[in-house]
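First comes the structure, then the notes that go with it.
For this depiction, one protein chain was excluded, whereas all remaining protein chains were kept in their positions.
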């Protein structure tokens, strides 16, 4: 990956935004388990940070996807991972299908205000009984006149309470489970939408996570994204961006864990030296840094593939898997060197330990990545195992 | 990394060379614990495969270093890792310092015939009591008239019995151990050179590994490479190429382990299915493939750094460390799925299990890499640990 | 280990205590961030569970440590790590030195009511700048007439706000060698000059009452000294030995429960049309974890066996603690993964275990301290090494 002056400038802009607009507020947002999505996103929209890789017709800047990656990477500076995740939903999880397959009317009504930061978006795939196994969702959208009537419920919805609309995956037909689904734009102020109490999570506390119930919710059929029955396919494509985005976001977040740990271990005295003086400590840190650089390299390469229009599914899935693995080991290794401090709540490393535990679960669990990789490399065997 | 048509063509040339000239002979060379270096290298020289990144004055093709990487990567197709290693010594371990710091006379006398495949080269750094700790070598080169008189012994010398000359690291002065060393070209037919019995190794059997004794060996002082006292520094630089080369070479070798294992596991029946049908098996393979792609991405990125003239030491050391780690885990994981066959001698995966065990030891052990990474990232603490 | 009927009886009592009394209240205590230590200890005391291996003379059971360990094992099944830990402090961390080296007067005054569950106790070793490096503590106890006058600060004190007394490690000879200048002193926590704070917000062990305690010219009579002056470091090292075997024993059931809960959940939960448990990568992995837990169990009982047969168990105790710490992280992390999003939710049992057990590798001597001890005992640590 060759970075130009423009890339570096953009990187600095994002870094400054995180330092000025996010980090000073993190403690409060974490504590209140909520952050002001409209306010924050509007500021980002004003800076042109939402939709950087999208076409102008979507309200984007038409830059390469590596700008999305840089955005995600620098958002990793956030001292709470819930905020970057919320932004990632807006930029790369809820909107790619609409940007790619939506019509102009839809783009004007939903996408432009979203990338401008005037609307908050959510993505509705997971359900109480269908997480990694997307094809088994139960929510239905039944045609009635010019409308769809939607019933069902969606779980783990990031931005769920504050979102203005959701990109909803629903069953619109019978048939095969891979060709009976559609993506539909649902305004969340529609009648019949209920958002219940927050889900209490171990981490990502600042993130606004809802379960959303749809009870005979009517939306016009023109809210269908692209072709009916193509929802599963669109969502699989949309997942590509989500996964690459997640891998990108982990990089700086993990590095922050390492850097903060190095700083702490350098200051902290034990047995007459610093904790960092222990070879056991700095060798483990060296190894962790190596793993992070490997993830970075893998992610960059996947982005290059994507930018060149090649199928990046395999490399994106690998990057997501590797990111998931590192999100379990790196904060754990780092936390250890903080001793009792590492076990306290308002410590950036212990927060990352809690926050990043979601990475190997959300956006397709590690096991789903392994399934995809096995299938794509032809090693999955003939039966399911 | 963007590969052009020329890169692909070069890759095919190397692949063909391995398939036609190396693999059909591997069984015999492994068995006889020797391979015909002059013959094989001459064929490579004729194809222009030696010295691809070197200047014309050295007899090279003046291509980017990524061609060296492609060469190393494709040599990984060799069914015995000893052959690629021998070639790597010729192209990227024994000759970079001479190419960078040697004078025209030296290049003509030693380097051009080496890259033409008319001479075989070796690199003389390790000693019986100094492996990873390079600065502690004991071999001396004392000035006497126009000559150096060399005494000492070198260990683990790849190509040792067949080499025409060795790039020898020796102490030419007293002073600090980092500034008292020089690199000297020593013709191995000189009086006083003794090469002893082969070292019996677990792997790299086809490789020609010698211990070489120098007993009052005289070489003219014009055989000094670059400046006297700069040998340690030159060797550290030369190690960069060696390490990147080793990481590159591992890629295909590890992939070969995986591919052969997949093929075997697909055919092999157990409990009414194939071994590959077991999810436990194909998930582990998916994970291993992910790790190999991460190493590839890291290596490519390090090569890009180098091509752009930036200091690639950190990324090269990380790539070497990661390669070392994978050379321990990947063949071990693969071998397991071969059952008893994996424990037999003439099995490509068990050969890789034995051969590749050298990677985390040779060219700077994993622990030396961690030391370098700790130092470069400023995490090494204030004392040695 | 061949268990006697008496072992079985203690196990049954302990199990009932955990399942019928403690577990139904755990969720409430976790939410409250505290539990009623006096009620719980009294209940345990009434059941005879607080001093199983302590002398009968002071109200203990007078049995060997294998009986204690049966209780500890069952305590591992408490659905709130903080509650189990609090009881462990009362039985195996704060009292061993008192029981063994304390004067009769002191044992009458403090040990008897503690074993009966009428008093709650704490152990005071860690300080803000001395955690695993025990010898670096700064708290002092200076003789003044018949009293010691104590100044300093203790950190991470389990049972800290509710305890009646603390077994305090302090420097009684600030200028002496750091291994010979310390003493263990019993300090009643209602003494003048004691201030307690609870501002430590922890990611796990939420029900545990963890305090910072300040000592500002606190006076205690000199007869509150345990054993000999200057022997405190040594006593504490001995006391740690019980704490560490305890750590091994207390970890086992909790980890087994995490695995069982995960089996249960993944058997019910379906993806791609089949139960998650039917995935070979899942049930093979669970078997691997069960093997590790079984190894920890065998190692712990082997340390107990050495201990009760008079063989030095220091090394094995350190190995138990280390292995318990390692598995606490590996088992809970691996299991949590198979719960998907549910695993990320707060009140999920595996999630709670994930947060609680993260302390095992840190508290009571971090993993790295255990490695240092083993290295020393094996004679392979360099003389000038940092640890």
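Each chain carries a letter (A, B and C) given by its place in the written order, and its residues are counted from 1.
The working rule: contacts are C-beta pairs under 8 Å (C-beta built on N, C-alpha and C of every residue); 3 or more make two chains touch, one makes a residue touch a chain.
If you're wondering where the values come from, they're calculated on a predicted model, not measured in any experiment.
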| item | value |
| --- | --- |
| Omitted chain - touching chains that are shown | A, B, C |
| Candidates C:10, C:141, C:211 or C:322 - the one touching the absent chain | C:322 |
| Among B:156, B:245, B:283 or B:300, the residue in touch with the chain that has been omitted | B:156 |
| Absent-chain interface as seen on chain B, which is shown | 126, 129, 131-133, 136, 155-156, 199-204, 269-273, 277-278, 280, 328, 332, 335-336, 339-340, 342-346, 350, 353-354, 357-358, 360-362, 365-367, 370, 384-385 |
| Residues of chain A (touch criterion as defined above) contacting the omitted chain | 278-280, 283, 383, 385 |
| Missing-chain contacts mapped onto chain C | 1-2, 263, 267, 274-275, 277-278, 280, 283-284, 286-288, 290-292, 294-299, 301-302, 305, 309, 316, 319, 322-323, 368, 371-372, 374-375, 378, 380-382, 384-387 |
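Keep this in mind: only the chains that are shown with their structure count from here on.
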| item | value |
| --- | --- |
| Rounded Å distance between chain A and chain C, as computed from the means of their C-alpha atoms | 39 |
| Distance between the centres, which are taken as Cα means, of chain C and chain B, whole angstrom | 52 |
| For chain A, residues that touch 2 or more chains besides their own | 273, 277-278, 280, 367, 370, 384-385 |
| Chain C: positions in contact with at least two other chains | 279-281, 386 |
